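Got a structure for you, written out below as structure tokens; questions coming shortly.
With one protein chain removed, the remaining protein chains of the complex are shown where they sit.
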Amino acid sequence: MSERRAKPFSITAMPGFATIAILAFVLLYVPIITMVIYSFNASNSVALWGGFSFRWYAIAWENDTVQEATVRSLVIAVSAALIASTLATLAALGTTRRKKFKGQTFVYVMINQPLMVPEIVTAVALLIFFAAIKKATGYTGLAYLILAHSAFCVPFAYLPIRARLEGMDLTLERAAADLYATPFQTFRRITLPLMAPGIAAGAMLSFVISLDDVIITEFVKSAGQDTLPTYMLGQLRRAVTPEVNAISTALLGLTVLLLTAFFLLTRKRG
Amino acid sequence: MNQSARNGWLLSLPALILLVVGAAGPLLIVAVYSFLEPGDFSGVEWSFTTEAWFRVFFERDIFDDTVSAADAHLTILWRSVKLSLLTTLVTFVIGFPTAWFIATQPPNRRAMWLFLITIPFWTNLLIRTFAILEVIRNQGLLNSFLQWLGLIDAPIQILYTDGAVLIGMAYVYLPLMVLPLFAAIDRFDFRLIEAAYDLYASRLLVLRRIIVPIVRPGIVAGSILVFVPSLGAYVTPRILGGGKNMMIGNFIDLQFGQGRNWPLGAALSMLLLFIVMAALLAYVRVTSSEDRQNV
């Protein structure tokens, strides 16, 4: 039967699927690549090509507002990543490798809650809540943003840490206990180092998620607390400038870098 | 409570506290605010009223006090649901072949394709929306290209239309459809298809009777993952919609700014939350009955 076919019959092939898939990838990347290319455009216009240049990167970097927003974004993202991954590590230790306890489902639901509630609703809720606290205490610092970011980063930190814990071999810890190590020693010397790749992955994901947040930051920020994304949102509502292209590309580069690191980290496990 | 359970709670407690203060707790305040009166310019007056909820569904004419269904709110709600459903459909039509394509690649290349689809997923939504804006604006890539080809004389107005919002959302949420579909297809036992072909099934029949039923949980998961954030979308319609054709997310935002009606905004937020929860519950229902069937 198969001799009559010109091509060997592939059971996985579906007519047109490959074409659509390739087209999807092209559509997915054309806008991003256009943006990256135009960030190196020397001309003032976003539409006309005026030769290759780093001009807009220099302009963006010399812009005080951009510099401050960058530092602020990093401070918030690093703090949120540290807090979220620490708390998520504890929660993962509490919810894995032990008999399912009463209320554990509640813990799961709470931890994953930021993934289920639309971001705009959380943003509105935090706006109301923090506005009241700001008015009562007079404190308008970065802590609100760090708190909000830490909260929505928890599920992103929790997932890889829990996955790592569940896949971990118990024999080493048992051996340590057999050798009269205290529970704390076992944790510090055995469990924690074994968990480290999961924690690092969780922290990195949290960092990326915090760095990219727009909506919650937009609602929670006080005067002069723009992060890079909210600064860009403000600029975008007016016009697309090559400067925003440059910032986007830089941010994109950072994200890709961290993601590559994340994949390498999680891959080692297998 | 035994030792293990107590430790479990104690270890989870810090995360729970953070989430109660920084995410879940304030939702209760939103619920309370939806039953208060709006303040003069912002905030609320602390007196109980169901006016905000009334205004979600009905409107009073300013001049003659006649009451009618709040068709404006219903229009916005309907537009949000319609655009979200369309986005889900478009991402499925493009996403299914894409996921299939990735899953049927040789394993060494599969990881690369998967990574390529993941990068946009983790990349700033704002940046991606902005990239699509560049393409569809009047003097943008698409219009310039079509004009250069001579297909059109004047730029087509895509920006600031519902179509622009749809294109933008389909673009930014496509990876959310592809990933769960891929996970489902990846687990798929291709010998089933082989068996079907051996029994002289046509491709269409194989697709309809074998592939779709088995990857259904992936389809449901992908649809939920696209539908829920589309419904609450804020950034994409704000940048591509032009402030006139709002979605529910923008309308909620408006009540806390120009609209100066926090209780109405709070009530609309609760409504959005209910719709999303209903969608999620439906999802849990569907997938758990799938599981039972599979067992």
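Labels A and B are assigned to the chains in the order they are written; within every chain, residues are numbered from 1.
Simple rule for what comes next: contacts are C-beta pairs under 8 Å (C-beta built on N, C-alpha and C of every residue); 3 or more make two chains touch, one makes a residue touch a chain.
We adopt the following convention: contacts and distances are computed from a predicted model.
*Asks:* Per UniProt, what's the omitted chain called: "Na(+)/H(+) antiporter subunit D MhnD", "Phenol 2-monooxygenase P5 subunit", "Cysteine desulfuration protein SufE" or "Putrescine-binding periplasmic protein"?
*Replies:* "Putrescine-binding periplasmic protein"
*Asks:* In the complete complex, the chain left out here touches which of the visible ones?
*Replies:* A, B
*Asks:* Give the residue, chosen from A:I22, A:I37, A:A58 or A:V71, that touches the chain omitted from the document.
*Replies:* A:V71
*Asks:* Which one touches the absent chain: B:S4, B:T49, B:Q105 or B:Q139?
*Replies:* B:Q139
*Asks:* Among A:E119, A:E173, A:D213 or A:D226, which one is in touch with the chain left out?
*Replies:* Result: among the candidates, A:D226 touches the missing chain.
*Asks:* In terms of residues, what is the contact footprint of the unshown chain on subunit B?
*Replies:* Within subunit B, the residues that touch the unshown chain are 39-43, 62-63, 72-73, 75-76, 137-139, 155, 157, 159-160, 241-244, 251, 254, 256-261.
*Asks:* Spell out, residue by residue, where the missing chain touches subunit A.
*Replies:* Given the touch definition above, subunit A has residues 45, 47, 65, 68, 71-72, 74-75, 78-79, 81-82, 130-131, 133-135, 138, 140, 142, 203, 207, 222-226, 234, 237-239 touching the missing chain.
The rule we apply is simple: only the chains that are shown with their structure count from here on.
*Asks:* Could you give the separation in Å between the centres of subunit A and subunit B, each centre being the mean of its C-alpha atoms?
*Replies:* One centre to the other, that is 18 Å.
*Asks:* Spell out the residues on subunit B that touch subunit A in their complex, using ranges where they run on.
*Replies:* 1, 4-5, 7-12, 14-16, 18-27, 29-30, 33, 43, 94-95, 97-98, 100-102, 104, 113, 115-120, 122-128, 130-135, 137, 139-141, 144, 171, 174-175, 178, 190, 193-194, 197, 203, 207, 228-229, 231-232, 234-235, 238-239, 249, 252-253, 256, 262, 265-266, 269, 272-273, 276-277, 280
*Asks:* Which residues, counting only subunit A, touch subunit B once they are in their complex?
*Replies:* Answer in residue numbers: 9, 11-18, 20-25, 27-32, 34-35, 38, 46-47, 83, 86-88, 90-91, 93-95, 98-99, 101-104, 107, 110-111, 113-114, 116-122, 124-129, 131, 147-148, 150-152, 154, 158, 208, 211-212, 214-215, 219, 229, 232-233, 236-237, 240, 244, 248, 251-252, 255-256, 259, 263.
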